[in-house]
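Yeah, one chain of the complex is gone here, protein chain that is, but the others are all in their spots.
Let's turn to chain A:
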Amino acid sequence: MSHDHDNDLTSLQRRRLLQGLAALPFAGLASIPADVLAQQYPTAKVNTTKLAVTDTEVTVGQLHSATGTMAISETGSIQAEQLAIDQINATGGVLGRKIKVIKEDGASDWPTFAEKSKKLLVNDRVAAVFGCWTSASRKAVLPIFEKENGLLYYPTFYEGLEQSKNVIYTGQEATQQILWGLDWAAKEKNAKTFFLIGSDYIWPRTSNKIARAHIERVAKLGKVVGEEYYPLGHTNFNSLINKIKVAKPDCIYAIVVGGSNVAFYKQLKAAGITGDKQFLLTISVTEDELLGIGGENAEGFYACMKYFQSLDNPNNKKFVATFKAKYGAKSVIGDVTQAAYLGPWLWKMAVEKAGSFDIDKVVAASPGIEFKEAPEGYVRIHKNHHLWSKARIGQIQADGQFKVVAESPNLIEPNPFPKGYQ
């Protein structure tokens, strides 16, 4: 720590410094007051690439769908990222600079996502962007982030088969969710025959492809006795349910998304396929979806995620309480919401490790970053830009929460390009 520049403090800076010192006892997590920290890292040094960083402020972007179909899902991410940013600001900011957020609405429309990301990177020169949900929106912004050298924190669990210097994936990729879940189903639930169901677009189709490869070729768990896709928004599953009854699978493996889920589970129940008679494992139902489905309509079924709101650890209890205090007692936290919460914190840690806001330095500093206070437990960034994280199985309860029934003993190494699954 150098004190060279103490000599040329202006009176304003000196006053700030004194205020900062006065605030020291109340600063909580931050051991060094923000302004002092900002002094130690002059803007000219921490920002050599003309990002929107001043002596007191750093600007980041938030790019989600606040309107359109995906608003249903992305609202939780927006809230969680805002919460993390508020907390970081309350404890001194990043390198002594308060985070300022520019919110952009992708409006559930992929070209709009691309356009807004370009605006954030080129016009606003943001130091990081937290955003996107669907693979389609991520694919739309990816070339822009790579060309303009931006940094995106992407929160959704997804199909894998992607890795970029300019993206940190805070959700789990396919092998951390699908493979572990299927192995658990085979081992603990004796599942030998599987019926794969999905909504008809890239994520469910790719995920089921990986699942089928795992079941039939790689792990040889058993046999796939049916694979079906229905258009997004489909609400009539009666024929499908009859096909399931004919096939009599040990395990229904469901990747139905959005509103279709509600129709799917209500109709399963109405056709007598309930949790006490049939084993069903899903990777697309979180607490958010259960609000719509109604816990009683999916009671007894299982989901494989890395995070559930009911996780019993001190980090998570604190996180849930803070989240509810800010967004209402009735709000729920799904897997992606938690992953979105990790984004700003992981960015802060990488910036402070790098001692710079420059994208290349932050990216270089990212592998190995550990977040011990994560609600899901300890996580660490892998050099492939995904997180080491645990996989968990939750059983759906009537109140719309999950009971955690299994947990991977160790952190699972992310592997976005699994061999033998393409």
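Things worth noting here:
As a working rule, a contact is a pair of C-beta atoms (placed from the backbone, for glycine too) under 8 Å apart; a residue touches a chain by one contact, two chains touch by 3 or more; residues count from 1.
Note that in this section contacts and distances are computed from a predicted model.
Only one chain is not pictured, and the protein name UniProt records for it, out of "siroheme decarboxylase", "Cytochrome d ubiquinol oxidase subunit II", "Sulfite reductase (NADPH) hemoprotein beta-component" or "Urea ABC transporter permease subunit UrtB", is "Urea ABC transporter permease subunit UrtB". Of the listed positions A:72, A:136 or A:161, the one in contact with the omitted chain in the full complex is A:72. The omitted chain makes contact with just one of the residues A:192, A:209 or A:243: A:243. Contact with the chain not shown here comes from a single listed residue; of A:100, A:165 or A:234, that residue is A:234.
The chain not displayed touches chain A at residues 67-69, 71-72, 75, 200, 228-231, 233-236, 238-243, 245-246, 258-259, 261-263, 266-267, 269-272, 288, 291-294, 296-297.
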